[in-house]
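Note that this complex is displayed minus one protein chain, with the remaining chains in position.
And then chain A:
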Amino acid sequence: MKRYVYINDNESSHKLYCDNRISNRKYTVLNFLPKNLWEQFGRFMNQYFLLIACLQLWSLITPVNPASTWGPLIFIFAVSASKEAWDDYNRYFSDKKANEKLVWVVRQGIRKHIQAQDIHVGNIVWLRENDEVPCDLVLIGTSDPQGLCYVETSALDGETDLKTRVIPATCMGIDFELLHKIKGVIECPNPDKDIRRFDANLRLFPPFIDNDVCPLTIKNTILQSCYLRNTEWACGVAVYTGNETKLGMSRGIPEPKLTAMDAMIDKLTGAIFVFQIVVVMVLGIAGNVWKDTEARKQWYVLYPLEGPWYELLVIPLRFELLCSIMIPISIKVSLDLVKSLYAKFIDWDSEMIDYETGIPSHATNTAISEDLGQVEYIMTDKTGTLTENRMIFRRCCISGVFYGNESGDALKDTKLLNAVAVSSPDVVQFVTVMAICNTVIPIKSKTGAILYKAQSQDEDALVNAAAQLHMVYANKNANILEIRFNGSVIKYELLEILEFTSDRKRMSVVVKDCQNGKFVLLSKGADEAILPYAYDGQQTRTFIEAVEQYAQLGLRTLCLAWRELKEDEYQEWSLMFKEASSTLVDREWRIAEVCQRLERDFEVLGVTAIEDRLQDGVPETIETLRKAGINFWMLTGDKQNTAIQIALSCNFISPEPKGQLLLIDGKTEDEVCRSLERVLLTMRITSSEPKDVAFVVDGWALEIALKHYRKVFTELAILSRTAICCRVTPSQKAQLVELLKSCDYRTLAIGDGGNDVRMIQQADIGVGISGREGLQAARAADYSIGKFRFLKRLILVHGRYSYNRTAFLSQYSFYKSLVICFIQILSFWN
């Protein structure tokens, strides 16, 4: 199944594909009433009450006034319906806003401002910097001469770093004006929801150079709801529109969450219904027998000798009506009412207000408060949830000299500032590595200040610290890096990036100093990945000491190193690197091997120490909640070492010998399987000992484990009270939640970033922290709080209260109606 998109051909595709109107609405004005009623009557309780209400209209059998059932029934229906209507109206409203947004689209060769909903497949859409992408586009032109553009995809996959997108090769170098008139055909698959795949072909029609078909990948697309950043303009052909975009296809309305209590009430209702039927049958039959034997003798009742055909039914149906209040119609309304009060109590709680930002806690979902008191597993994000997500460069050790040890802040250490001022070579080298050994993209804002877009917060901290030490990473123009140092501009040509992998635990860049043409390798990485590769004769003892000292303070350490390369050495290596990069089998391993050849004989420059402060009260909160029997899992996209370090410092796991960390790793199925079984074995042995055993798994191993060894992994998950999962993707987080849910555990997911949204929606209870990574998580969550430590109060106070109250209320409701019902039956019997 393919779709053919004819670029700029206004006629052919109009009828074939839908326009770009987005609709999240459930109802229209016309179908609201029937559809809503139909939905409400889908529920067993409502069907039951309707049946009872209808029976009551038959005056022969009704013992009470029909209004006593019709009134509440209509009231309940009206409340539910108006709530639905209000929600749907809000959806309609936000859709309308998105649909009526103005965008630039080419019509008849001229750019026009039209509403987003009028975009059709095949239209060329123009975007400017910071515009939101209105539909799925195939790029055909950007302001960048090399055809690059940057997009932010956080709404799509939760990753906050900028991604590069490139125009297809055929479109390279097409003139700005010609882009309006471009014609061609894109052959692409039917809409699907895979945001990582787009296998399509593009063929341009003459007069453009017709070099057959050009393959397109996801790299050539910009998808709906991304933002164009750092690029002056870009234009693309709409291929999927409206609800058929990748985002639209993957957008499911998350299922309404049901609490354990609701499920219990449903079960109880069923049981009572069965009981009621039994009572009705027994009493009905008894009543009929009595009537036929005894009541005929009671002459004053004057029973007719022959009754109508339904006579046998009358007494059972009367009993049914009498018993109908066994299932309390009021329970739903009263539960909803008190639940919204619980939610209000959470909103009102003055002990859960974040006084720094003035953000109170908020319960978005009012229906599930009592589940807070039933939580068994808490899945927590790390960065921004446990920590403040504010990496700060605190200390450093440059060629044996410690800076920042007295004041606790190296940037205020006059010794260091002086050293920078006099351009002490060691220090300058060190700061240069801080500034450019990274994948940071500097962005000039309108005020002239430079903002850094970094994939990792560490790099961000380092670059910012370097900037404060007057080594400002000012601009990145293709491969030319511009550094301003003490007033002068230094340019470097970026030649290679040896990317970070968790195996190598370091990353390096090869740059060419544009001033003197020297080739330099700059590296930074974990101590065990840098220090052993120092050149012979360098004393690394002070660095080891520094690392130990910093680690004890809970700081994240990185070692910085550098090496000058000879030109031919680089050229030779560069060929090998290119070859390795293009191999198809074992590419990662080959690259690592090639990198290893270059990353040796380092001149170690120093050690940096970065602080990621834990939020206030995190260790205490975790300890209290663990004492309450709640198990914690940490799911983080971060590196293993950092994760473990943070876990240790916030009471997540205990240090040896009290605690034990078990690693699950491996690259292949066999390795993972073996390591899983080993861990499981240890787990089983130690489960009887009072020992804190936790397992650590990384994303790759997790992927394999979830795919092939789900059963074993599930068993492991049940056995272990603590787990750390690092380098996991948003969807893996959701999968883990799903896994625990499938074992019938009540899960709570807490997170702060866009990458936690799926886990939050998946979990029984989602808690969002309105933090620095924006409000996305908080908006998707059932509860939003300002700080992690409020979780304690949320669960132990509000959860407990809500659970107890709901339990009391529902039990009392059933008790009350059963009592009333039996009184009625007894009196009827007499």
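Heads up, the rule we're going with is that contacts are C-beta pairs under 8 Å (C-beta built on N, C-alpha and C of every residue); 3 or more make two chains touch, one makes a residue touch a chain; residues count from 1.
Quick note on the criterion: contacts and distances are computed from a predicted model.
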> For the chain omitted from this view, which of "ALA-interacting subunit", "Elongator complex protein 4", "TP53-regulated inhibitor of apoptosis 1" or "GATC amidotransferase" is its UniProt protein name?
Replying inline: "ALA-interacting subunit"
> If the hidden chain were put back, which of A:L73, A:A98 or A:L313 would touch it?
Replying inline: A:A98
> Considering the whole complex, which of A:I7, A:L247, A:V440 or A:I610 touches the chain not shown?
Replying inline: A:L247
>> One chain is left out of this view; which of A:S143, A:S340, A:T624 or A:T686 touches it in the full complex?
In response: A:S340
>> By the contact criterion defined above, which parts of chain A meet the unshown chain? Give residue numbers in ascending order.
In response: 22, 24, 63, 79-80, 83, 87, 90-91, 94-95, 97-98, 101, 116, 132, 134, 155, 224-225, 227, 247, 250-251, 253-257, 294-295, 297-304, 332, 336, 339-340, 344-345, 347-351, 353, 358-360, 362, 364-367, 757, 761, 775, 779-780, 782, 801, 827-828, 830
